[in-house]
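Missing here: one protein chain of the complex. Every other protein chain is in place.
Labels for the chains are A, B and C, by order of writing; each one numbers its residues from 1.
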């Protein structure tokens, strides 16, 4: 399978999963709209967090594919599993949005965190498999760039794992951490990214 | 991230957000269909306005990307936020369609306007950031073309902002303005665009 | 707007509109599944007719774009309107599927036909505008090929218009005609297309 078609398939999944998030926003036609639109703030927040998170993962997927010369069946299969987690994100996003202020908050925050931790882990598997011994990399791939990618992705599963576990203590803290991670990436790009 | 993959991701969001609009049209299987299909005219109108608006924004996104040589992380992040607003459009479109003839009309028209004003604002941020000091532009980008793009986009947030605020006076006026803006673009293309 | 991005946007709408059709199939979890799956035959038929119809329109869109050298704003705007009709197809498909055996059959068949007649008409406007005086065509476009395209598309609006009007006499006849048109294209390709 040529690399460019795998990229097209991946971009499709990223774009569709992000766009499907909007279906999580629903109002009750029998209740006044104004107050509902204000109460939906957890849904807006969850929408924004997940959309930005998918966008960031998509943006990070590109440097990975850029370093890769060709793909083999194992890499392809890990990509399918990775995209399976990406496409799953709308479901726990809905749970987080609807339940973060209810007694179900813990289950919702755990579900959200498990999926994002799994996504981050598979992303690392993907990259490590490709980069280990430069298995799938381009001949002219810069070792410094490769090590930089490895370093910047390795923390993802731990950060999301911690945020997930914090749901056992406090679901609200967990949700705040998910938001903080997304916000960190936005700010990092805004403040530091302009220099690069 | 190469420019062409950002374009592919953006095109995916544009196309998918526009296609999802159709899910807003629902009929009650227990009521006679004929009269319902006529009463749904606000839904058809809202569908058409949003579809055309997304189509126009998508069409205007192309000249912007055409002038750009490369993208940096800040531009990427603003694009993600911009697409987050695009993908949000189906939700207030549904509200506008269902509530423009109810006491909830004001809230619906405000919600629709806020999202479109935000979209137009982020589009300007995107372009201004790229064009300011020719930061991300191609070396051969024509200054006249650049100034033309700047001029033609700068009014967007104000026009949508005005249409939004008019919802405080009259939601129907506000909805009529949203329709008029979309219609203006269609007519402008039909009547004037042919000469260009 | 470059032609290739308009093609990508169009392909996205064709693919999404076709895939969204599956959301029209629903069963009642409280009723036995087996009998329901048999009763759903009208939904399967409507799904197949619309999917094939969108596929054929998509396939016919390619020769058109192939003859075109560049696009202007008017062509772009007609394409947006044309795609707006394509993306609308899932809604009347659902009506046709659910209501063809009910007293609402006439309204459903009319709604389906109006959308398809509109789609076919806009497709002709699109092509006629591009081909008239060879306005947007490539310099090396073969006049015979152009005339062939014009001839093969000109009948579409009339055929769909007739099928639509026949709903006034008999909705079942109308639905049978929609199916026959799709089937004709499949058979034409199977039997005659192999020679070409």
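A few notes on this one:
Here is the rule we use: contacts are C-beta pairs under 8 Å (C-beta built on N, C-alpha and C of every residue); 3 or more make two chains touch, one makes a residue touch a chain.
These numbers come from a predicted model, not from an experiment.
Of the chains displayed, those contacted by the omitted chain across the entire assembly are A, C. Touching the omitted chain from subunit C are residues 7-8, 11-12, 14-16, 18-23, 25, 27, 29, 32-34, 37, 47-48, 51-52, 55-56, 58-59, 62-63, 66, 185-186, 188-190, 193-194, 196.
Seen across the whole complex, the unshown chain contacts subunit A at 1-2, 5, 8-9, 12-13, 16-17, 20, 23, 72-74, 76-77, 80-81, 83-84, 87-88, 90-91, 95, 98-99, 103-104, 106-108, 111.
By our rule, only the chains that are shown with their structure count from here on.
In terms of which chains touch, the assembly is arranged as an unbranched chain of neighbours. Averaged Cα coordinates give subunit A a centre that lies 26 Å from the centre of subunit B. Per-chain Cα centroids separate subunit A from subunit C by 36 Å. Of all residues in subunit C, none touches two or more other chains.
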